[in-house]
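Missing here is one protein chain; the remaining ones are kept as they sit in the complex.
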Amino acid sequence: MRFIGVPVSAIRVTIWNEFVHERSTPAVAKIYPQGIHEAIRAFLSTDSEISVTTATLDEPEHGLTVERLANTDVLLWWGHAKHDEVSDEVVARVHARVNTGMGIVVLHSGHYSKIFKRLMGTTCAFRWREAGERERVWIVNPAHEIAAGLAESFVIPQSEMYGEPFTIPEPDEVVFISWFEGGDVLRSGCCWTRGAGRVFYFSPGHELYPIYHQPEVLRVIRNAVHWARPRGATANVPRNVPIAEAAETIAGQGLQLHDSTGNLLSK
Amino acid sequence: MRFIGVPVSAIRVTIWNEFVHERSTPAVAKIYPQGIHEAIRAFLSTDSEISVTTATLDEPEHGLTVERLANTDVLLWWGHAKHDEVSDEVVARVHARVNTGMGIVVLHSGHYSKIFKRLMGTTCAFRWREAGERERVWIVNPAHEIAAGLAESFVIPQSEMYGEPFTIPEPDEVVFISWFEGGDVLRSGCCWTRGAGRVFYFSPGHELYPIYHQPEVLRVIRNAVHWARPRGATANVPRNVPIAEAAETIAGQGLQLHDSTGNLLSK
Amino acid sequence: MRFIGVPVSAIRVTIWNEFVHERSTPAVAKIYPQGIHEAIRAFLSTDSEISVTTATLDEPEHGLTVERLANTDVLLWWGHAKHDEVSDEVVARVHARVNTGMGIVVLHSGHYSKIFKRLMGTTCAFRWREAGERERVWIVNPAHEIAAGLAESFVIPQSEMYGEPFTIPEPDEVVFISWFEGGDVLRSGCCWTRGAGRVFYFSPGHELYPIYHQPEVLRVIRNAVHWARPRGATANVPRNVPIAEAAETIAGQGLQLHDSTGNLLSK
Partner (left out) sequence: MRFIGVPVSAIRVTIWNEFVHERSTPAVAKIYPQGIHEAIRAFLSTDSEISVTTATLDEPEHGLTVERLANTDVLLWWGHAKHDEVSDEVVARVHARVNTGMGIVVLHSGHYSKIFKRLMGTTCAFRWREAGERERVWIVNPAHEIAAGLAESFVIPQSEMYGEPFTIPEPDEVVFISWFEGGDVLRSGCCWTRGAGRVFYFSPGHELYPIYHQPEVLRVIRNAVHWARPRGATANVPRNVPIAEAAETIAGQGLQLHDSTGNLLSK
């Protein structure tokens, strides 16, 4: 096997964090003194193929300006207590950007964020319990890029239980399924595509436990960033195709409700 | 083969129509003097397993009250010029009802309705042309219930072209693909599931041509109603499962951010 | 809600069982004195919409003659020790029949049968353990027909562990995921379509435990029979379409390697 050098542009990642619990709850602050986003940033920064910035709820426009999103290849999303305070305008902007190719990795309680629900079209609900119980994450699809470098399963010693039924659309691919000490299961790593953008949901990450300091969890997030990077072009639609520009030569027949540029003549 | 009698409850269908073009454009009124919804109703009423009512944009709450939706098994949706005038509240209500099991059949220009975009999570856009050209609808999956009773393909003599790329999530099942005289193709009959509800999109149906008088098209709609009827139960989520009610006996460990009923102790 | 009478033809079910362990192992014989197939038959016979027969390995052609299969709507398949003794000819026959619309419900160790592997195109392998441990089957998709009448989950007190990774193609729909006492999980109820036929795999059913006497398990099988029944037509392919029969008028251009009936002129 030979090795060759190829130029690759860095994947531009923005980690978005609500950043509330870390400042209001001492037990959380102890684990993530700079916030969950900084713990993840510190790890992703060690990957030379990734360039990473962060954004939080309390910044203007939640830090997610048009320009910032235009320069983001993959967005990470962690939120919990303040989902409702994320402005609808910013959610619409993120949603549109995913559809034009930005990847999004939704973490833990982000399952209930406005953006995830909007991308899924479902309620994204499940059963849950905060008991500090053991979670074992099984790799269902070891050939998937998001499972690269992982063993057959890994354990999160203390985790919040999220359990089925999880009201998501049937995933395009399920990468992980979790087992919980209390008797529950969850599709804990799931992939979808929305427009030109890829979506990955990964459930581990309760703020009261040091889950984002765990190597396997960080590896999954890094893998997901690589998987979710933009791959191709955005569809050039909606678009009216005038008769004169049809692929095959045709003549217009019958009445029309639209003018030659596609605008409704009357409503 | 023997035949047996089984009791079956009728499928309760509500046909929702914007009902604008039929009153503002004489050419449309000529084809659908009572409105598109009435043309479809007349046909569905011949099916003894279906009970059908209609609702239109100008009714209070667009005719889609909480009670009406609670008593609807399958909703049909036709809209075009006035998508923006459908209230967000009613859209949210329909969306929630689909997730609890109501089927929805989205017709033609309904691809750009608020409700369809909300269910899909994408822009639901495509290329289009109003040239009265010939469309041939191919049955890609003849074993599918929605294709029952159809031949290998059928022709719509004059149709509006809707062409790929169509920015929908990869369908669970593609039943029809259309060929257009002008050189285009479209996945014209597509299935998804959202929560407990089934979603079918069927593209033929331009208001300027007598498409909803065509037997094959009406047959597709009737088949889709049968396919989209509710099948099972709604997930009982979100729901906190207290430690004492865990499936396996466990003891709570570590700190908690929520009280025993699942409410956040502080934000 | 009103009720109406409709004629429905009974679903013709054939239960195929290897029928080895029940005759060679006293512990199994005690649980299924007439064989696993008879236990399932006794239950399915209580459903007036189902007519049921059985077939076993030691019958001529394993009981699966051309005529028998032609008159079967849904085939159940239980095998374990003698997968290799099922003739390739019968497997090819069953495979062809599924593709023309017969449903198939593959049970437990049938995951490793020739027919299931042939339908899937993968190795259909997993990790496993025979420890009589507790299995909890979670309903992931309560709206699915196969989950009808079940609670949120049900327990199999003693079960054989089948654990991920399970090398199947991504299912069209996952209905059940199982939790095991020993720390494992499995996608234990999965749906696919192959040609005009539906395929369901359901993992519980170890011969050493009375699993096919358990009401929830029997209910799943009955539901699966209803779900897997034929729905529509078989595609009329392969088929040469002569130029003169093209949907659109075209003239043949250039050279041809085939004659007008589609046969290769030379190889």
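A, B and C are the chain letters, set down in written order, and residue numbers restart from 1 in every chain.
Assume contacts are C-beta pairs under 8 Å (C-beta built on N, C-alpha and C of every residue); 3 or more make two chains touch, one makes a residue touch a chain.
Since this is a predicted model, take the numbers as computed values, not measurements.
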From C:Asp73, C:Glu152 or C:Glu207, residue that would touch the chain that is not displayed: C:Glu207
Contact partner of the left-out chain, one of C:Gln34, C:Ser48 or C:Thr122: C:Thr122
Contact with the hidden chain (one of A:Ala70, A:Ala92, A:Ala233 or A:Leu264): A:Ala233
Contact residue for the chain not shown (choose from A:Val66, A:Ala92 or A:Ala247): A:Ala247
Residues of chain B (touch criterion as defined above) contacting the omitted chain: 136, 138-142, 152, 163-166, 170, 172-174, 177-180, 183-185, 187
Chain A residues touching the omitted chain (full complex): 1-10, 12, 48-49, 51, 101, 136, 141-145, 147-148, 152-153, 172-173, 179, 193, 195-197, 230-236, 247
Hidden partner chain, residues of chain C it touches: 20-21, 24-25, 27-28, 81-82, 95-96, 99, 112, 118-123, 125-133, 158, 161, 163, 165-167, 169-170, 172, 181-184, 192-195, 207-209, 235-243, 246-248, 250-258, 262, 264, 266-267
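Note that in this section only the chains that are shown with their structure count from here on.
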Chains contacting each of chain B and chain C, listed by label: A
Chain whose Cα centroid lies nearest the overall Cα centroid: B
Chain B and chain C, separation of their C-alpha mean positions in angstrom: 30
Intercentroid distance (Cα basis), chain B paired with chain A, Å: 27
Rounded Å distance, chain A centre to chain C centre (Cα mean): 36
Multi-partner residues of chain B (each touching 2 or more other chains): 172, 193, 195, 235-236, 247
